[in-house]
Structures are given as structure tokens and as C-alpha cells.
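Missing here: one protein chain of the complex. Every other protein chain is in place.
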Amino acid sequence: MPNASPFNRLESNSDTWVTLYIEDQAIQVPAGDTVAAAILGAGLLPSRSTPISNSQRAPYCLMGVCFECLVTIDGKENSQACMTQVQDGMRVSKQIQAPDLNAANTLEAKK
Amino acid sequence: MTQFSTDNSYRPDVCVLGGGIVGLSVALGLQRNGLNVSIIDEGDAGLRASRGNFGLVWVQGKGDTLADYAKISRLSARLWPQFAQDLLAKTGINIELQQKGGLFLCLNDDELNQRKTLLTQMQKEANGDYPFEMLDLQQLRDFIPEAGPDVVGATYGPEDGHVNPLLLLRALSECFIKQGGKIHHSGKVRKLSKQGQTFSIETTTENYQCDQVVLAAGLGNKELAPQVGLHAPLTPNRGQVLICERVKPFLHYPTGHVRQTNEGTIQLGDSKEDVGFDTGTSTQVMATIAARASKMFPLLKNIRLIRAWGALRIMTPDGYPIYQASQTHQGAYLVTCHSGVTLGAFHNGPIADWIANDKQDVELEAFHAKRFAI
Partner (left out) sequence: MMNNTLYDLAVIGAGPAGMSAATCAAEQGLKVALLDEQANLGGQIYRKLYQPSLKDESILGADYYQGRELITQVQQSQLDYFPEASVWQVTCPEKNDSTSLEINLSIKQQGQQLKAKKLLIATGAQERPTPFPGWTLPGVMTCGAAQILLKTSAMTPASPLVIVGSGPLLLLIAAQLTRAGVSISGLLDTRPKGRYFEALPHLAGALNNLPLLAKGLALMAEVRKAGIPIYKNVTDLAALANPSDRLEKVSFKTCNKDEEIHCSTLLTHQGVVPNVQLSRALQLDHIWHKDQACWHPVKNEWGQSSHPDIFIAGDGSGITGAKGAANTGRIAALKIARSLAKISQGKLTKLAQSPSKKLAKETCIRPFIDRLYYPAQTFLTPEDDTLVCRCEEVLAKDIRHMVKQGCTGPNQTKAFSRVGMGPCQGRLCGLTVSNIIAEESQRPVDEVGYYQVRSPIKPITLGELIDLDK
């Protein structure tokens, strides 16, 4: 899973923690985190590959402007990680190139 | 070559007014006939239907009330592969022409029956030489497995296809320039006139002179035509287009309402509104387009819309093209239609030949504007 040196967490006021599954690994994150912060904290870099050239990318601006932080969240591909608050039990995985609508469809049907 | 130079010593044989798909297609054909061609174009801020269209090379259902239109649409479709090949050879740009056939999906029985009646009639008029197939949902799913349960059926036209309209525009442009053509982004044409044997074109920035002039300025033709003894009763008709994010390929055939481009983008459309020159969008129409598309292909419900626009079709009163040579101002020609992509190869071939050599290999009488006379 995470292959990068993780970002560092300082002493925080957060007292509520939730469980996120990042690339199927359970990670504890503060409830106020965005998914982008959570994946950076867990070291999921790169977090996506581009549809065109399969280049590796990771969150860049963290404020919703650059669209580099696209990941798959609970089966929904191309979700902006920096604009999504973490929820307990959320499943996050790397966005591999363009979304596969058929895969999402299958997931929906299974629910 | 730079578009900003004023080369006063250079005088082209023909000036084509309008550098969109229609103008460029004709211009390339004129070059093929040995003529020196200049294109006078309004510039980046113009209405530019060529940047707003759907990219369909579409035959089925066209010309139900005018057999000649059906003829030229089919002819154009047949000429397209060579046209695309030529552009590839000359520019290295692959315009992604695909002609495996196209589908028109119907969401209720009335629609499907109407469609069947229309195409059957056209087939009869063509003495059986008009290929199409009626498909039920099961058969449609052989083509597109993702077709939704609300689809009652579809018509398949084997001669239909699509192309990348922006790459087409780029390839046409580069080819034209490579072959010595000049494109002048001169702003709107203020005055068009003829003195003796010479046509004079006054724009907001420059003046040009030439022996022949082709009006291919889309909606701009309306004002230009009367200045050279032609008549172009054109009105805009807005079609809203929705562009969704790239997704992995699943739609391998173009449909009348939904199409997936080569790079994976999903395009939705086919609305018709009379809103004057407004190229904006309206929430209601966008929602209607989205609803219809997701009925046709339910998996589209989760796709993200990233851009939408209104494009203005160039409509004549009956929807058919005008191809006409001016009687009073010999050497002036009017070329206008709303299917510039489909007819691109036809414009590049027979229309350009007609303008260059004044010979018609194809029947153009039906496209004369006198049909609009009261």
C-alpha cells in the first residue's frame, strides 16, 4: 500500500476518530479530516494515474481547484478527495485512469 | 506564414468567407482544382458553429421530404473515407472517422413506429436502395449491451458514423495552410461588392480583392448574401450539448443523442430551441437531455457533467442546404447548411468542383433559394 514517507500528524484537538479503508488497509483518521488529508497522512502517493498517459499524480492544491486528488470513494470513481469529509467505514482507493462506468454499475447492482 | 501580415501584392483567385468546417472543406476542394484561395474569417469571438457541433456523419432519416438531400448525404458519407485519408496523409492528423453505423434509440412505441414509417418511406422512394434495420431492445443490446430497459428499440443505419469535429477543424486548417492557403482573421465583413470583374471585401481591419467569392459564413451569410444578389433566409436554432468526463470506452457506436469520443468523453445532445442568438444553456433543457440519456443508458447516471454550451444550427426554412450561384454577381456562390460535418466530403468534392469549373455532377437545382420565394 502506501509507499511514500507519510505526512506527520501534530498534536490535535480532535477527539473523534473514524476508520477508513485505504487500499483495503484500515487506517484511523480524525473525523474532521478530508479524504485528501487522510490519504496523504497514510502515504498514498501517487493517488491517481491520468487517463491520457497513465502519469502518476497526487493532491496538489487541496482546495478543489486542481482536480488532481481524484480517487475512488465507496465505488464512486473520480471523486475529489479534498472536497470529501471522511466517514466511518469509507473505502478509498487509487483512481486508475478513466472511470469504468460498467464497474460502478455492477457495484450499484450488488448493493 | 503569419495571419497578421498584410501582403498587398498577393491576390487570391477565390476568397472564402468563413473559416469553419464548411468554408475550409470547400477551400481545400478549390485548391485541389488549382486555385489560389484565401479565407476571410471573423476570428476567435465569432459564433463558430464548427466548434459546437456533435461530430456525427449522419445519413439515416435525412431528406425525408427531399430525395436530393438524402442523395447528397449518402454520397458525402461514401466520399468521407477518402477525404479523411487525404487529410491524414497531408497533415498527419487522424480525425478519428468511424463509419461502422449509427443507432437512433427510441423510448416509446410511438417514436419507434414513427421512425419505422419514415425510413420505410424513404426506402420506397429510393427503390429499395436505402439500408436500415429495425432493432428491438435485445437486438440493440448486441450493439450496445448497456442500453437500458426503457429503450423499446432502435433504428440502425449502416452508413452512419462520427468524426472528431475539433480534430477535423484543425486538420482542415493545417492542410489548407500547408497547401499555400491564407487565413485572415479580419473581423466581420462590413461590405461585399463587385466592381467590373473584381469582388471587393471590406472587413473591420482589411480590404481584399478576388475573382470569385464563396459565402460560407454560417449565420453571417444572411447579411452577406443580398450584397451579391443572393438570398439566405437563415435563422439560428439552438442545440444544447452536454460534455461529460472521460470514461472507459463502452459506447462503440454513435447514437443520435449520445456519443462517446475516441478519448472517452461522453457527449449528450439533440435539443432544438428558437432562442435567437443565445449560445447559453438552460437548466430545464439540460435536465431533459440528461434524463433522456440516462434512460437510454442507465449507467450514465453517475457520470459527471463538466461543460455545457448552446450551439446555433444554421437553419433554412425547410432545413435543407442552399447551394446557389449568383446571377447578378457572377462568381459569387452561396454554401449554407446545418450539417457541415456530414456534408464535409461533399463540399470538398462536388461542391468545390462546381464552383471551380461551373459543372455539376450532382443535381443542385433543388437547393436553389428560389424555393423560398413566396
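Labels A and B are assigned to the chains in the order they are written; within every chain, residues are numbered from 1.
As a convention for this text, a contact is a pair of C-beta atoms (placed from the backbone, for glycine too) under 8 Å apart; a residue touches a chain by one contact, two chains touch by 3 or more.
Fair warning: this is a prediction, and the values are worked out from it, not measured in the lab.
Chemist: Of B:119, B:169 or B:251, which one is in contact with the hidden chain?
Modeler: Once the missing chain is taken into account, the touching residue is B:169.
Chemist: For the chain not shown, which residue from B:72, B:135, B:189 or B:290 touches it across the whole complex?
Modeler: If we include the chain that is not displayed, B:290 is the one touching it.
Chemist: Out of B:122, B:151, B:230 or B:244, point to the residue that touches the absent chain in the complete complex.
Modeler: Selected residue, touching the omitted chain: B:244.
Chemist: Extract the touching residues of chain A with respect to the undisplayed chain.
Modeler: Contact residues on chain A toward the absent chain are 3-14, 30, 32-34, 37, 40-41, 43, 45-47, 50, 52-53, 55-68, 70, 78, 83, 85.
Chemist: Would you write out the residues of chain B that touch the absent chain, in ascending order?
Modeler: So the residues of chain B touching the unseen chain are 2-4, 43-45, 51, 166, 169-170, 173-174, 177, 183, 185, 244-245, 263, 280-284, 286-288, 290-291, 293-294, 300-309.
Rule of thumb we're sticking to: only the chains that are shown with their structure count from here on.
Chemist: Please report how many Å separate the Cα centroid of chain A from that of chain B, as a whole number.
Modeler: The separation of the two C-alpha centroids amounts to 43 Å.
Chemist: How about chain A: which of its residues touch chain B in the complex?
Modeler: 51-52, 76, 78, 97-102, 104-105, 108
Chemist: Going by the contact rule at the top, pick out the chain B residues touching chain A in the complex.
Modeler: 146, 245-248, 250, 263-264, 298-300, 302-304
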